[in-house]
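One protein chain omitted, others in place.
As written, the chains take the letters A and B, and residue 1 is the first residue of each chain.
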Amino acid sequence: MVAIKIERLTKKFGDFTALSNVSLDVQPEEFVTLLGPSGCGKTTLLKLISGFLEPSEGSIKIGGTDVTHVPPEKRDTALCFQSYALFPHLTVRENLEFGPRQKKIPASERKTRIDDVSEKLDLTAQMEKLPNQLSGGQQQRVSLGRALAMRPSVILFDEPLSNLDAKLRDQVRIEIRRIQKEYGLTAIYVTHDQAEALAMSDRIVVLNNGRVEQVDSPELLYHAPKTKFVADFIGDANIFSGTIVGQKGENIVQVETAIGTIEFETPTAPTSKKVNLCWRPESAVIGNTGIKAKVVHRAFQGHFTDLMVETNGTIFRVQAKRVEAQEGDDVQLSVAPNEVILLDQSA
Amino acid sequence: MTVQRVNKILLIALLAVCAIWLIIPFTMAVLWSLVDPSEPWTADKVLPPVMSLFRWTDMWENSSLKSALIASYTLAPSAAILSLLLALPTSFALGRISFLGRELAKMLCLLPLVVPPFITAIFFTSLLFQIGLSSWRPGAILFAHSVLFMPFAIRILTVSFEQVRQDHIDAARDLGASHWARFKVAYLPALKPGIFATLLIVFIQSIEEFAIAFIVGSPDVVTIPTLLYSALGQDYVRPNAAVLSLILVVPNVLLMLILERLLRSANPTLSSGKG
Partner (left out) sequence: MKLRRGLLIIGLLTPGLGLILALIGTVVYIAVSQSFGYYSLNGTNEFSTEFWSKMAGRKAFKRSIQYSIYIGVFSAIFSVALAYPLAIWLRKPFAGSNFIGAVLKAPLLVHGLVAAFLFINVISYHGILNQFMQWLGIWSEPRRLQNDPNAYGVLILQTWKNMPFALLLLTGAVQSISDDVLDAARDLGAGTWDRFRRIIAPLTVSGMQAAMVIIFIGAVADFSFQVIAGPTNKQSLSQLMVSFKGRGDWHSAAVVGVSLMMIALVGSAILAVVARMVMRGRIK
């Protein structure tokens, strides 16, 4: 059984379509991230799942029950807010108890839950403090704990790490994942930070302009993006359009692009002559064969060197270890055919 | 039902209540002020049978309306200016100097607002009798108004002084500005809205003030509120009371609208706090 089943979900605000025809299945105990730039519809989708918005079309099922028109207070979801949204007049304990009290959970059961949550999140020393007496990281944990105390079947995160400093962010990221696994929760996590998404998720849903671009595991998204948008949004990519000019062997296709001929490997030859290709900057090998290019910018980054190179007026990016070439030097580089990715023709 | 639907229904219901709340009372007042004395407006007629501006001209010529208007409109601007001048030094201290007990001082400034006005009025009169100044009525009213409405002035001006930016003052000094030039470039722009707001608020409060004017001023000084009070009391003639009510309310509304605009442009937090 799927934990969350979203079917053909559309949300319109007047003339503006915030989310268009989105379908998604989330498996129990899966950690799914909604990723995209601001305004892509990821927060709208989260609000539809939590119940703060009602869809214009489509349906949402949680654990097999249709909840499309159920208000948030009656849904078995718990949301961790970006701003934490702790109740400023209540102590940590009262904040944690708020949900279970509303659900009329008996006192003994409440106590076990709160003790359990406070211990797992290391909040036992903070229980009688008010939210404004806590550090940002502690507030974040209270917000997580408040959601956990609900024992929801689905936990939702709305960019929970964006108010933390970089170091703390890494730490809390690991903690959220640990807790989610420990409690066996189904989680939906919204972020615009691709590194965060890649590091945490079982699967990532990439959204753009209210549409799903691609749903895949982090590895597949990085190594086999389907669209220009995904290729560009996740990691760095060199994207070229070109024309198929020939074939080499059984499944290597040759394409003429602005920077010269690029070969890529594919089991089935594309139907159209015009194709879009991409490859990652670190896939290029600098050597004595291949495309000739001039280095226009060089930036040493420690574990690699970032080069902007130019061929026939087109500038693209190459990353490699131990590069001797300086700005103004000429280099030759090649990309292995199995590192080149064929993108969808559209857009 | 969607939120928009609920809001729409509530809106219509509320507008109906507003009609009862504002429109009907004011329409009735306007109609009554137009009743011509030649024929009375009896209960069986929807509109007054004969309408004229007779009451308006009559009130203007044959009552103390003129002197009341003169009294009120001399008193109010004087009180506004006096209150402003008295409040400026205190506001400067509260807004720009940090000292022990500043919060207490700010609280104490609100005292006139919590003492019931009739108590202030009566025992201020008593004080005037004690020190033998009981014949000095207009001056006494002016003094009382200036001091009693100073809480508004101090509060607004303190916020204005707080908003003067230290780096503007420092920049002016750094560029060699004299005291006066410094005041003009750094203080005045930040203070201007506060000064206008103060003048308007004290003006409106003074025009409306009843207790002091009634107790301290009677029987020599008549302001518009005391005139209206007697028109509603011992010499109650409904059309005349209607005329006076309208005269008292119209300038108020206009001034308040200006004030609201002014406060909104000056400082949004100010418009939401009286005390």
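Assorted remarks:
In the analysis below, contacts are C-beta pairs under 8 Å (C-beta built on N, C-alpha and C of every residue); 3 or more make two chains touch, one makes a residue touch a chain.
As the structure is a prediction and not an experimental result, all values here were calculated from the model.
Contact with the chain not shown here comes from a single listed residue; of B:A93, B:A171 or B:I195, that residue is B:A93. For chain A, the list of residues touching the undisplayed chain reads 50-52, 71-75, 77-79, 81-90, 94, 97-99, 101-103, 146, 150. Mapped onto chain B, the footprint of the missing chain covers residues 4, 7, 10-11, 14, 18, 21-22, 24-26, 28-29, 32, 42-43, 85-93, 97, 99, 105, 108-109, 111-120, 122-127, 129-130, 144, 147-148, 150-151, 154, 208, 210-211, 215, 225, 228-229, 232-233, 238, 241-242, 245, 248-249, 252-253, 256, 272-275.
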